[in-house]
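A single protein chain has been omitted from the complex, and every remaining protein chain is retained in its original position.
And now, chain A:
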Amino acid sequence: MANEILNLTCKQLRDQIADGTVKSTKAVEAVFAQIEKAEPKIKAFLRTHKEEAMQKAADIDEKIANGDKVGSLAGVPIAVKDNICTSFSKTTCASKILEDFEAPYDAHVIEQLNAADAIIIGKCNLDEFAMGSSTENSGLQQTVNPWDADRVPGGSSGGSAAAVAGRMAFGSLGSDTGGSIRQPASFCGVVGLKPTYGRVSRYGLVAYGSSLDQIGPFTRNVEDAALMMNVIAGHDGRDSTSVTEKDAPVPDYTADIDKPIEGLKIGIVPRFNEGASDEVGKAVKASLDTYKSLGAEIVEIDMPYFDYAVATYYVIATAEASSNLARFDGVHYGHRTADPHDYVEVYSKSRDEAFGDEVKRRIMLGTYALSSGYYDAYYLKASKVRNLIRQDYTKAFEKVDCIMMPVSPTTAFKFGEKTDDPMQMYLADIYTIAANLAGVPGISVPCGFDSQNLPVGLQIFTPAFSEERLLRIARMYEKENDHNIVMPPLAK
């Protein structure tokens, strides 16, 4: 019974809870039984909230039994990345500096999940302040890839991806600044969607790179991603970068999800597959063949400024991060050093003691990029290149409906493999970063396995605010294979 429930998708579970076939309390029990079994191996969660979850599930069950109206995710257990503020429990960003921070408010997406009657079961591990590509930079614990305990789950939303892959949640939320949803989704073999910038409110997301950050879902299939999008997308007056319904209405993402796109034109940049490992390249090519067999046309495109995306990203993201993280100073928020000599030491020692190396590295980079005398050479130039990258997408989308490429050059790498060489680590995001600079939506869909049985992800981009199209294109592929129903070894 428990396993049967765990194998349901969000949508199946929701439907069965709604019609009384399955009780939400049973789903929560099943999830926590799975957590008991798999979590000691995977360590996806920083905290779980069984009691509150059970209570809420019982309330939902009662409502349903009474025939009361319930939300669109009623009773479904969901996990949330721990850089999204919740009024229950802590929000740590996996950092020692925020180890004890309890937000007095819920993020917009948490309010939306609550309004949809979802059950939030816990907060997931991440790279400290969402800075990283492997979740090895967590200041609090190490999450492993459910497919191989020696390998990273990807990052920075590694905990959220591993929780869904490990069948410990039916869906989860992550945040994506340079690929932090899509890359761990591909490493863990689940679906991960980064929505258009401005589509989902950032209110309550602890900022890393404000102009790049976007919250999005992890699910086991594309339809569930659409279901999650229905809940979290939409305007929020508390985020001035949140786009209004008037400018970009939110459609029902699930409504036409099963309708394939007729005469689909797929743009590919041939040299991108050359940058990927053979096995990743092969899997991506095979998925393109699947699309061809469905009637799609492959069109070669050129994105000349794509090569500058990583450099541009590390200037803009770190500049914003250096400013966003200034408030964690031992005075206002976070750890305070024990015996400061003067008030300058309150700042410097508190920050030195509690920030991890990667966070310090990025703060230093960003501070340097914004310093007088360097601003023009770095930040300003990066902003200009960012516009060119945006134009790359705009021009490409004049010719094609979507762009496809790998998510990551390789499948999940081993712990420690790249930690000594930050540049190697940064290049792991080479395919994902440009979408954040341009603000366009991107999705990672499982498209096979390599010879070591590690999942490979296919990445798809569409123009801004066309998530509906993006989901339909992804769904076309998903229906043709069953990668997403395979259970990873560590979940067993």
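FYI, a residue touches a chain if its C-beta (ideal position, glycine included) is under 8 Å from a C-beta of that chain, and two chains touch if they have at least 3 such contacts; residues count from 1.
Keep in mind that, in the parts below, contacts and distances are computed from a predicted model.
Asker: Could you check which of "Multiple sugar transport system substrate-binding protein", "Aspartyl/glutamyl-tRNA(Asn/Gln) amidotransferase subunit B", "Glycolate oxidase" or "Iron ABC transporter permease" matches the UniProt name for the chain that's left out?
Answerer: "Aspartyl/glutamyl-tRNA(Asn/Gln) amidotransferase subunit B"
Asker: Among A:326, A:377 or A:485, which one touches the chain that has been omitted from the display?
Answerer: For the chain that is not drawn, the touching residue is A:326.
Asker: Tell me which residue among A:206, A:248, A:412 or A:456 touches the hidden chain in the full complex.
Answerer: A:206
Asker: Of the listed residues A:55, A:89, A:142 or A:241, which contacts the missing chain in the full complex?
Answerer: Candidates A:55, A:89, A:142 or A:241; residue touching the omitted chain: A:241.
Asker: Looking at A:88, A:101 or A:415, which residue reaches the missing chain?
Answerer: Answering carefully, the residue with contact to the hidden chain is A:101.
Asker: What is the set of chain A residues that contact the non-displayed chain in the whole complex?
Answerer: 84-85, 91, 93, 98, 101, 103-105, 107, 202-207, 209-211, 237-241, 319-320, 322-323, 326-329, 331-333, 343, 347, 367, 370-372, 375, 379
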